[in-house]
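To start, the structure itself, in structure tokens.
Missing here: one protein chain of the complex. Every other protein chain is in place.
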Amino acid sequence: MSAGDGFFYFFAFLTLFFGVLVVYNPFSRNPVTSAMFLVLTILSLAGLFLLLNAFFLAAVQVLVYAGAVIVLFLFVIMLLDIKEEERRKIRVISAGTGFLAVAAIAFTIISRLIWTTRPGAGLPAATVVGSTAELGTILFQKFLLPFEILSLLLLVAMVGVILLSKKDLK
Amino acid sequence: MMKVGLEHYLTVSALLFCLGLFGVIARRNLLVIYMCLELMLNAANLAFVAFSRFNNELNGQVMVFFIVTVAAAEVAVGLALIVALYRKRQTAHVEDLTSMKL
Partner (left out) sequence: MFDRPENLAWLILLLPLFSAVAIMLFTSKLSKLSARISIAAVVASFALSLVFFVLLGQTETIQVPAINWINVGTGPGALSVEIGLKVDHLSLLMMLIVTGVGSLIHIYSYGYMQGDRSFSRYFASLSLFTFSMLGIVLANNFFQMFVFWELVGISSYLLIGFWYEKPSAADAAKKAFLTNRLGDFGFLLGIIMIWGLVGSVQFDHIQQRLATNPGALGVYSTLAGLLIFCGAMGKSAQFPLHVWLPDAMEGPTPVSALIHAATMVAAGVYMLCRAFFVFQATPAAPVWFPWLQGVSALHVVAWIGGITALLAALMAVQQNDIKRILAYSTLSQLGYMVMSVGLSGPAHAMFHLTTHAFFKALLFLGAGSVIYAVHHEQDIWRMGGLREKLPITFWTFLLGTLALCGLPPFSGFYSKDAILGNARHQNTGLFIIGVFVAILTTFYMFRLIFVAFLGSSRSEASSHAHESPRIMTWPLIALAVPTVIGGIIGIEQFVGKNLGVAEESHVAFMDRFTEPFNHAPLAAIAGLGAVLFGGLLAYALYANAPRDPLPGMIGWFAKAMRNRFYFDEFYDWLIARTQGALSNFAQIIDQWIIGGLFIKGIHGTTEFAGRALRLAQSGSLQTYSFLFAAGAALLLFLFFKT
């Protein structure tokens, strides 16, 4: 097993482990805990991105997700003063059926993956690297129009948020 | 031991996606549901990046870039909605938000 493969298993394990803790934490049902584990999940994912030569995206992942988005979550949690999910009973039936449905999806996809690809072939040799310069070049040439539209989307989102946050919508 | 290939990454991505979906179904706090949605988006990101690497081209990564931006905008709007809702109903619990029901 090469060092790269070792890193893959390490980061994959961490991602899924923290992901589970985001969804279901047996010790705390506080949203803050979930948010913190989300940060960890995203950081491990950034590690996987690095293994896939997507350096720029790994950085964006850390900056935007782990930085901005999670801060926004925490900010709202504090704003709303939600301490802990009230001690309501977990509905076993609904959680169980939900789990079954989700497991069915996972099983279908993964079994399909295993049957159709040739496992163990590994990845081809990398010729393209997702560096800032490379990504910037393709972004401002091939995807210039979607990029500009994206800026418009951000503007709309900003306007929407401001409008929603006003106390009385008149 | 087999070499790590595309299918490994896709498997991780699928598992993460299903984890997020399960969270959406099972959790009842709107904020946590939002976080689970982020998990699902990230799973999609991982799949995109893996394909990009597999095909040796950058289109997938550009897509991820877009997704991240959209997700940021979505989080901003969604959280604003939650705040507005909370102001009105004093709750962020989905079971209390059933006024659409007849």
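Per-chain residue numbering starts at 1, and chain names A and B are given in the order in which the chains are listed.
Here, a contact is a pair of C-beta atoms (placed from the backbone, for glycine too) under 8 Å apart; a residue touches a chain by one contact, two chains touch by 3 or more.
Quantities reported herein were computed from a predicted structural model and do not represent experimental measurements.
Asks: Using the document's definition of touch, tell me which of A:32, A:101 or A:129 contacts the absent chain.
Replies: Only one of A:32, A:101 or A:129 touches the chain omitted from view, namely A:101.
Asks: Decide which residue listed in A:50, A:109, A:128 or A:154 touches the omitted chain of the complex.
Replies: A:109
Asks: For the chain that got dropped from the picture, name the residues of subunit B it touches.
Replies: 21, 24-26, 28, 33, 94-95, 97-102
Asks: What is the set of subunit A residues that contact the non-displayed chain in the whole complex?
Replies: Subunit A touches the missing chain through residues 91, 94, 97-98, 101-102, 104-105, 108-109, 112.
Convention: only the chains that are shown with their structure count from here on.
Asks: In the complex, go through subunit A and note every residue touching subunit B.
Replies: Result: residues 1-2, 4-5, 8-9, 12, 15-16, 19-20, 22-24, 31, 34-35, 38, 41-42, 45, 48-49, 52-54, 56-57, 60-61, 64-65, 68-69, 72-73, 76-77, 79-80, 82, 85-86, 88, 90, 94-95, 98-99, 101-103, 105-106, 109-110, 113-114, 117, 119-124, 126-128, 130, 134-135, 138-139, 142-143, 146, 150, 153-154, 156-158, 160-161, 164-165, 167 of subunit A touch subunit B.
Asks: Where on subunit B does subunit A make contact in their complex?
Replies: By the definition above, subunit B touches subunit A via 1-12, 14-16, 18-23, 25-29, 31-32, 34-36, 38-39, 42, 45-46, 49-50, 52-54, 56-59, 61-62, 64-66, 68-77, 79-84, 86-87, 92-93, 95.
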